[in-house]
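Written below as structure tokens is the structure these notes are about.
Here the complex is missing one protein chain, while the rest keep their positions.
Now for chain A:
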């Protein structure tokens, strides 16, 4: 075989580097030209091949015959073909191909024809090893013909070798092109699959995090917020762009109160373990802390912290939280109601035992009082009996109020006009306010506000708070002023009873039962009011300083949250 040996002509060309001919490649050289330059296929080769055509042509049919006979003897190579009909057709094609070899024109059209043959080989799945061996077989047959031509045949042999190298190189390019195309296709499919997989993963996890009804906050090793889900936004009122990059503890004002200290300690522990620890998850116990919302309200959140560091993500701590504020309030309310129900049962029994003897006492005292007055008794005696009468009356009121507090009538919820309610209260207190020079002013919006509530009980609360306010300012020097205010919020209505009195001492347990600063007070007025408001699902609180005390009631617009309050009936 002479295919890869340097010919005499090649040897005349010096090869200083890497065995490549030193000829600068033309600027716009085609692939075929480049290959021809590499194998040193020149015009003289073309001429030699053309001139040898007539010598070689009579052998073409025989060579093709021998070629396919060899294939028939080789099972694997034969298996490439579909049958004898195809082999007969290809045998004819092989003859034509050999005629083409000696055609003398080796231009771009020639290159394209050869490339096309290569592509057919790829298409039919002809293994490269068979193409190589087949080419060697043909090469050998053709070289033998040239060899037989004597000394002049040597140059032809070189030319044949070069041309067949070109043929092989071009056909191999088809395999390469196909291989590259397949690789690209595989890569494209893999990219598509990866993209789809990423999109799917992102869709699932983003939605899981965003739609979850739990607070999910991702923190870096320093405790700065990097992830803040929708529930976190909803609970805290902070938008994520306001908190990203800020410290969780600072942002939500998680102080040392309650389990805040424990939470801080756990975060510090995670931070110190950050460098040393492997990527192993560490889950904290449940910790309940207070957090501040954007509006400054304090809410209670039950946290669980997970240390899950990853080399590919700065988020290494996941704080999963549940807002337990309403739950705790409900629990407290339920407990309180259970307690009150128990007290109520006791109170109902006691009321009977107290009211009956009181009734006898009161009627007798009334009789005594009248008799003394008619008999012209000493005023001191009459006054003494009056004191007893008053005390009996007070005891009766106490029983009544205590029952109202401990065992209230079920709420009778109806649509109530806020303006009408406050107008009535203002009218009812006018007689009390006027003698003390106290001004009672209404501050309500002109648009009607309506609320689902027990109008009579709500009126009782507003009356109680307003009367308290009037009493607070009545004893003061200067102009006393009480303002009854109402405002509508999206889901709630707030009522405010503001006075410019002396204020309430900070430590006065005003909402506690039996706490009173009034000589004749039962100390149950505010407790009853508080209960009525909480039974409505509302809140009652107070801001007080000297010169400005505001009692604030906030009630849900659409009534008590559970219908149980509406249907609660006093048991006998």
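FYI, a contact is a pair of C-beta atoms (placed from the backbone, for glycine too) under 8 Å apart; a residue touches a chain by one contact, two chains touch by 3 or more; residues count from 1.
Just so we're on the same page, contacts and distances are computed from a predicted model.
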Per UniProt, the name of the complex member that is left out, chosen from "Spore coat associated protein CotJA", "ABC transporter permease", "histidine kinase" or "Response regulator": "Response regulator"
Contact with the hidden chain (one of A:144, A:200, A:352 or A:415): A:352
Contact partner of the left-out chain, one of A:226, A:361, A:426 or A:474: A:361
Touch with the omitted chain, as defined above, among A:104, A:237, A:396 or A:503: A:396
Candidates A:272, A:371 or A:491 - the one touching the absent chain: A:371
Residues in chain A touching the chain absent from view: 348, 351-352, 354-356, 358-364, 366-367, 370-371, 374-375, 392-393, 395-396, 400, 403, 407, 409, 570, 572
